[in-house]
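The complex appears here minus one protein chain, its other protein chains still in place.
Entry: chain A
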Amino acid sequence: MSVSAREETAKPVRNFGIDLKTAGPLVALIVLCVLGYSLNPAFLSEGNLANLLTRSAFIGIIAVGATFVITAGGIDLSVGSMAAFVAGMMIIIMNGAIDVMGVSVWTVILGCGCSLILGIGAGFINGFLTTKGKIEAFIVTLGTMGIYRSLVTYFADGGTLSLASAARDIYRPVYYDSFLRIPIPVWVFIGVAIIGWILMNRTAFGRYCMAIGSNEHVARYSAIKVDRVKTWTYVLQGLCVSLATIIYVPRLGSASSATGVLWELEAIAAVIIGGTMLKGGFGRVGGTVIGALILTAIGNILNLTDIISNYLNGAVQGVIIVVAVYLQRGNLRAPKRKAQE
């Protein structure tokens, strides 16, 4: 925490052309891209890049929300289950709406509206229990993780909830169409990232998150409404989950208990790779975006080559995650030494 505080104050003094902390994950991403291209030139084809970016949108959007939660010293383990639950409820609601009001764009809009309400509501519950209930965020979200996961299994009767095909035809473009040759999920991702960046770096809310994550007591004495700000981070997280779900559902038109498994860990990994500290106090939305891209790129590259045994995929991913974070830690140390000189 003190390191990050020193970082902040030291920033204007050192006049590097590039910010080393941002460069860490970026360098890792570039290295990965070069590696991907050298293993298989198809990596940089337009189709593959579009696939890669679209895929990273889900984890990316959720991870932007997670950046705020983690920066404020919290954690949300429920996002993957929450995504599955919200997706399942959306499908049930839309299928139900078809019976009542027929198939139209309104059915889809109704589903998306419900998704937003559910996401925000679920986020609020996490936030409320953490702040007012005074239960550790780890425990609250561990609990809600189990609840959402079993609810979606229950509603699907252990199988899969599928969106009626008529509604799917209307909803499909949300995932599969492009605007200016960039897929729509990527636009949503870009929008969320920009808003997230502004919130984190240019508003009082972002500063409060960092202050609370650094030292909650000091923040409280500084007249920051700690509980309110922390609750907001979870609401924001819920909103992000809901947005990710809205673009996820049209992809396969289904939700099951296998939906969103381990997304929480991927989101947390993206946040950490991006340079946000797990213990809170310092958040980087831009880094999170790169972190999400790195995670997706690893999986993509592994699928584009047959050099590595299938059984070792997890090991390769693990190594790259650790290396990406190490690169960045190395850079964190450099200015510290400089400050001591």
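As a convention for this text, contacts are C-beta pairs under 8 Å (C-beta built on N, C-alpha and C of every residue); 3 or more make two chains touch, one makes a residue touch a chain; residues count from 1.
Definition applied: contacts and distances are computed from a predicted model.
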{"item": "Chain not displayed: protein name in its UniProt record (\"Heme-binding domain-containing protein\", \"ABC-type sugar transport system, periplasmic component\", \"Methyl-viologen-reducing hydrogenase subunit delta\" or \"Zn-dependent protease\")", "value": "\"ABC-type sugar transport system, periplasmic component\""}
{"item": "Hidden-chain contact residue, picked from the options A:104, A:153, A:201 or A:317", "value": "A:153"}
{"item": "From A:259, A:288 or A:328, residue that would touch the chain that is not displayed", "value": "A:259"}
{"item": "Positions on chain A contacted by the hidden chain, ascending", "value": "40, 42, 45, 47-48, 51, 55, 153, 156-160, 162, 176, 251-252, 254, 256-259, 299-300, 302-304, 306, 310-311, 313"}
